[in-house]
Structure formats: C-alpha cells, structure tokens
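Note that one protein chain of the assembly has been removed; the remaining protein chains are unaltered in position.
On to chain A.
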Amino acid sequence: MSNRTVLDPRKALGAVALLAFALLLPLGITDPARLNFFILILMGAQLGVAWNIVGGYAGQVSLGHAVFYGIGAYCSTMLALSLGLSPWIGMLAGGLLAVVFALVMGWPCFRLKGHYFAMATIAVAEIVQILVTNSEFLEGAVGLSLPLDRSGLAAMVFLSKLPYYYIILGLLVVTVLVAWAIERSHIGYYFRAIKDEPEAARALGVSLTRYKLIALSVSAFLTAVGGSFYAQKEMFIDPGSVFVGAISIKIALVAILGGVGTLMGPVLGAVILITIEEYSRTLFGSTGSGTDMIIYAMMIILVAVFSPAGVMGLLQDLRRHLPGAGKTSETR
C-alpha cells in the first residue's frame, strides 16, 4: 500500500539482506587489492549518498564537494598531528568545520540559481584548493603524512584492510540512514518542493535559504566524514588528492549515474562507476592516466541523453514495462 509512514516489509527485507551480504563479503576475500576495491566502492557510495541530499533531493547541484572532502581530510589529520587527537574526534570536528564552511559559502551561493549555483561551487572549491596549496601551515603542496607508530581502533590506523572495510561500511549505513530519515520527514518533502517549484514552495511558507542551507550542511558534514576516512586509509593527503575538481565531479557523478533523489541510487552508481574505473586502470595501466576522466565525461553524456533519472530510473522503467511485475501499479 501507499502509506509511507509504515515500513514496506519487502524493502526492509531487501535492506537487511543487502547489509548481511556486505557484512559477510570480506570473509571470502584474501587478496588485499580486491578488498581495497570494495572499500573504494563503499567510499564512493558514502560520498554519493551524502551529495544526493543537496544535489538530488533539494536539486542544488554542487560541483565543488571536494572542498568538504578536503576539509574533513585536513581537519582530522591536522588535529591528529598537532594535538594527538583521535581521528574519531577529528572526524566529527572536520564535519562541523565543513558545516560552518557550508553555511558561509551557501549564504551567497544560494542566491544563484541552477547552473550559476553549480559554477559558484566550482569556483569556491578551486579557490580553497589554491589557498591550501599555498598554505605553509598546512604544508602546502607537500601534503601531510600520518605517523605509522600508533595503530589500533583509537588511532584508526590498521595494518590490515579489513577494519577499514567495516568502518566505511558503518559510515555508509549511517549516511544512508540520515538520507532515509530526511526523505521521510517534512524536510525531505520541502527539499523536493524546492527542487520542483521554488516559488510555490515559498508561497506555502518554505524558506528557501533555510532549507537549502540545511541540505548543504548535512551533505557537507557527511562528505567531510568521508574525507577523514580517506586520510586515515591512505595516511597521506595533499591538495591534489582531496581538494581537486576530479573528486567533486566523481562525487556528483556517482549520484547522477545511479539516480538523483533516490535513496539507493548513489550506491548503485558507485558500484558501476568504481568497477569501470578499476577495470580501465588495469586495462590501460599507467599509460592510461586520464582515461577515468574520459569515462566520466562519456557517462555524463550517456546519462544525460538516455536516462536523466540514472540507472535507478532505467530499472523503474523496466519494472513498469514487465508484465505481472507491476507491484507499483496497484495504487494507480
């Protein structure tokens, strides 16, 4: 039935099965490179779900999310290096710093609409990248390395890949739950209203600025958390690895490819995108550096032309056209 306040048992079952699969998956993997591949998928999915909150549900397309990613990575790393703070705390601090930054940047940028907003986010991210690259305090282009001497859960440094897998899986689950909670609350309805018809939303008492800032802040927080995780996993960050435009595009593309404004679309998008990326890398080797950018560009064109609703949209169309499978049609 259509009553969305009650949990759909089929969807709940699907979620539990998916989670169980993800939990058991590493048990059959011994090759660290293979496990790393799945970690990359989960990282992409977590970022895509986070981006989707502002870019998908609220329809405010950001192409500068690397700025939040970088803030998260640098904040937790700097706190660990200078104060010896646990990255778990650093992760939260990075998230909060990203929220502050989102509020400051969103205030002027949200006066711009559509493409102009997207362009402003690119500009902000580029400016921040240049500032960090030239900052002595942040070691500039040299980057920051985390010391290997402390390992264990408190320092979030592990010799094996396995703990990283479960940490990022946990972060993805939290991120999906946040998106899910938003989707079901009045905030989710307001986001969609703002995306569909901003003027009509205002006439119904929805403050555009307030709700766009909420969307950007939540998204920024979760993206920064993903950045902190990246820093812990790689133990080395520099502006070129966390603040670059390619990261921004990848984060957006994961969600756009999978299906904007859908809960699990970005997860699906990450599976597809990271798989293609990894296989193209093995196929072309180091001579093919930049092939991933070519592939991103091709995918953007394909999605734009054939399925603006992403792969999720394709699947929904397919389900509608398959006879007898039309469970969704009973309410129509």
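The rule we apply is simple: a contact is a pair of C-beta atoms (placed from the backbone, for glycine too) under 8 Å apart; a residue touches a chain by one contact, two chains touch by 3 or more; residues count from 1.
Rule of thumb we're sticking to: contacts and distances are computed from a predicted model.
According to its UniProt record, the chain left out of view corresponds to "ABC transporter ATP-binding protein" among "Chemotaxis protein CheA", "Signal transduction histidine kinase", "ABC transporter ATP-binding protein" or "Na(+)/H(+) antiporter subunit A". From the options A:Val128, A:Ala193 or A:Ile274, the residue with contact to the chain not on display is A:Ala193.
Even with one chain removed from view, chain A keeps its contact list with that chain: residues 2, 5, 184-186, 189-190, 192-193, 195-197, 199-207, 261, 331-332.
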